[in-house]
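A single protein chain has been omitted from the complex, and every remaining protein chain is retained in its original position.
Presenting subunit A:
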Amino acid sequence: MISVDVRSKSYGDVPVLQDIQFDVEQGQTVAILGPSGIGKSTLLRLIAGIDPKFEGTVSRPKNMAIVFQEPTLLLWRSVFDNIQLIHPELSESAVREALSEVGLADKADLFPGQLSLGQQRRLSLARGFAGNPDLLIMDEPFVSLDEKTADEMLTLTERLISKTQPATIFVTHDTTEAARLATQILTLDGQPATLKIKETLK
């Protein structure tokens, strides 16, 4: 189980987050909603352990994965290596399986720069799920994609989540997106931002 208890987070003298507490069980998906600039991504960085400077505690599992807004790939390594190097414990066939899961089976030997943006995002998604994470963190993974591609990505994500069953925390500003994936929706609001609404869906 993941427990998030952020008492306060400031940038310099400016407080951005305050009193945010919630738990996520294995297999549950939590969406964090809120207007842009409110501090959603900051909260994710605290949860992921990227930014340790805050007051409070987060208990998180060892096996985590993250999917950023940008694909954040190793552009100088092949598509295959982009999964293999991050997950050295995977066998070659497991890496190929992860690639075919997102429809990139025939792209293994290309460089990420030779893929379209949609394909790069799918590679980033495959990298996230390949290690069977206990906690999956996603930061606006479907933003700035055209409607059709975004919908494909959503369907793909839904399938991978139900197959891998991680605890998932993701940030979005799109309520329909949140409603489709999440079992629980948290809304951030205010200055400094705090939890305004906790809504359980499923």
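Following the convention adopted for this analysis, contacts are C-beta pairs under 8 Å (C-beta built on N, C-alpha and C of every residue); 3 or more make two chains touch, one makes a residue touch a chain; residues count from 1.
One rule holds in what follows: contacts and distances are computed from a predicted model.
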{"item": "Chain not present in the shown complex, as UniProt names it (candidates \"Molybdopterin synthase sulfur carrier subunit\", \"NitT/TauT family transport system permease protein\", \"ABC transporter domain-containing protein\" or \"HTH arsR-type domain-containing protein\")", "value": "\"NitT/TauT family transport system permease protein\""}
{"item": "Contact with the hidden chain (one of A:Gly34, A:Gly131 or A:Pro166)", "value": "A:Gly131"}
{"item": "Contact residue for the chain not shown (choose from A:Lys9, A:Arg45, A:Lys107 or A:Arg122)", "value": "A:Arg45"}
{"item": "Residue in contact with the excluded chain [from A:Thr72, A:Ser100 or A:Thr175]", "value": "A:Thr72"}
{"item": "Of A:Ser3, A:Gln114, A:Ser144 or A:Thr175, the residue in touch with the unshown chain", "value": "A:Gln114"}
{"item": "Subunit A, residues in touch with the chain not shown (by the definition above)", "value": "45, 48-50, 62, 64-66, 68, 70, 72, 74-77, 81, 85-88, 110-111, 113-114, 127, 131, 137"}
